[in-house]
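Here the structure comes first, spelled out in structure tokens, and everything after it is commentary.
Missing here: one protein chain of the complex. Every other protein chain is in place.
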Amino acid sequence: MVRDITIGQYFPGNSVLHNADPRLKLVLSFVSIVFVFVCNNFYSLALVLAFTVVAVLSSRISLKVILKGLRPMLLLLIFTSALQLFYNKQGTELFVSRFITITTGGIFTTIFMVVRIICLVLLSSLLTYTTSPTQLTDGIERLLSPLKVFGLKNGVHTLAMMMTIALRFIPTLIDEIDKITNAQKARGANFETGGIVQRAKALLPIFIPLLVNSFRHAFELSLAMSARCYNGGEGRTRMKQLKLAARDYVLMAAEFIFVGGVIALNIIFESVI
Amino acid sequence: MRGTDTKENLIPIIEFKNACFSYDSEDMGAELSPAVKDINLTIYRGEFVAVLGHNGSGKSTIAKMTNAILRPTSGKVFVEGMDTSDEELEIKIRQLVGLVFQNPDNQIVSTIVEEDVAFGPENLGVPPAEIRQRVDEALKTVGMFEYRFHEPHKLSGGQKQRVAIAGILAMKTDCIVLDEPTAMLDPVGRREVIGTIKRLNKELGITVVLVTHFMDEAVLADRIIVMNDGTIVKDGTPAEVFSDVKTIKESGLELPIGANMAERLKKSGINLGKGILTAEDFATAFSQFVVNNR
Partner (left out) sequence: MSLLELKNVSYTYGAGTPFEITAIKNINLTIEKGSFVGIIGHTGSGKSTLVQHFNALLKPTEGQVLLNGEDINRSKHSAHEARFKVGLCFQYPEYQLFETTVYKDIAFGPTNMGLSEEEIKARVLEAAEFVGLTDELLNKSPFELSGGEKRRAAIAGIIAMRPEVLVLDEPTAGLDPSGRKKILSMICEYREKTDSTVIIVSHSMEDVAAIADKIIVMNKGQVYKYADVHEIFAHSGELASLGLEVPPVTNIFLKLKEMGLNIRTDIYTKDQAEKELLRYLQKEGIAW
């Protein structure tokens, strides 16, 4: 059951996006997401959608995976669109009944909202889909490294190291949960029946050993790290140097065109939202 | 204590001088590191030393004292003449003596094999190009180069331990101390790890200290140290150590299979000779005995 969680999953590959500099990907994802919300008419919205589609296609990740990632959003999308559609009273009225009123404003907002949420989810998951956890933390560490000037001397490195270790131990802990769950089931533990309090209590035989084991992992790992001369971020070098390559400049150019396009279309055409 | 005639040519790398260690409180490490007392021990360059003892005999404590993970509560431990109690020297000492632990899962830091191997040299501030070179070399030495892009959690126990060894090699240590590296492995993993350790010692001349409770691993060493109740009770070549059946039994250990069978035959009046340790030794000696007496 635990294995189905796919937060921040990474799908190894060899596309332009996979090979791009993680720092650049972080920045570009952020800028793109901002502009998903900047667009204010159907022309710029179409550009946003087109840009997202091109980005998804250039990742060369199977559409099946992409759609699976959107599935959890489905209910939310349907629910909020229904609310918008039936209760937004702006614009011309198109259909009026006792309970619901459909207006042009309602339809427009719904379309914008649906497209924006889909693009938001796609663009942000594209970042994790194409960037390994290590690269991601590495990118964050280096992007934030200017903060060191403001007295956050070791903070940035510590944060990045914590993220790396957390990512490293997720599979180990998932394995452990599986093992402990099976072991307690073998002693007749029942996780499937009873009220909510009873069920929560039934989880104690899993959580306590998990917690104890995590402390043991942490303690032993800290020894192993010390033995390998770890002493915080100071004086550390990195094997992998990040350097912007030609493809990164191409991506940057594409982003400029996208940003410029959205701004231009916003100016040329009238805002509808 | 050690009766070899080449002693003058040997250069000490680790020296325990009346070293003691004990916890004054019962915290987390107490179970992992039982007390040791009055340890006098010199490990020489290029040696392959096995430290044998039952669980709780203090053998792991000694391992952790070799690179200042634990510091003696009294007495001294020196690494190449550097006092491990001196915190200033900590990094230098740990660079010379690397430590591999028992649980393969709890010593891998990164989510990619090659990045994990790079962890040590990165901490030491080695320039990037050189780290790359060291990492590739270390991974080739332990036979894990083709796994360099893999995720550690998908490797077998033996492979994880080899990655851990590569992580130490990449720091260019002179001495590797392994604290029961095979205790949690299956027979295949054990063979892989022991094979790797032997190669490091024989081919690269790296000093190896192998802490273990497996007799068949200990017999591979040049020298065996037997621990019991926090003290060293025996120090000598495998043949010397395993001929002292009484001490071995008292220390909660067993004889290796060859020695065990030779001992049994001796009781029936058949003497196959000295220095029989492994199954191979025994088979050779026995067939020789048959030929000689036929």
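Here are a few things to note about the model shown:
As written, the chains take the letters A and B, and residue 1 is the first residue of each chain.
As a convention for this text, a residue touches a chain if its C-beta (ideal position, glycine included) is under 8 Å from a C-beta of that chain, and two chains touch if they have at least 3 such contacts.
No experiment lies behind these values; they were computed from the predicted model shown.
Across B:L41, B:I93, B:I131 or B:M261, the residue that sits in touch with the chain not pictured is B:M261.
Touching the chain that is not shown, out of B:N18, B:N55 or B:S74: B:N55 (per the contact rule at the top). Hidden from this view is one chain, which touches chain A at 176, 179-180, 182-190, 204-205, 208-209, 212-213. Taking the complete complex into account, residues 31, 54-56, 156, 183-184, 186-189, 213, 215-216, 252-254, 256-258, 260-261, 264-265, 268-270, 279-280, 282-284, 286-287, 289-290, 293-294 of chain B touch the chain not shown.
Operating definition for what follows: only the chains that are shown with their structure count from here on.
Each chain gets a centre from the mean of its Cα atoms; for chain A and chain B, those two points are 45 Å apart. On the chain A side of its complex with chain B, the touching residues are 132-134, 164-165, 167-168, 171-172, 175, 215-217, 219-221, 223-231, 235-241. Within the complex formed with chain A, the residues of chain B that make contact are 28-29, 64, 67, 69, 91, 94-95, 98-99, 101, 103, 105-112, 114-115, 118-128, 131-132, 135, 151-153, 164, 167-168, 171.
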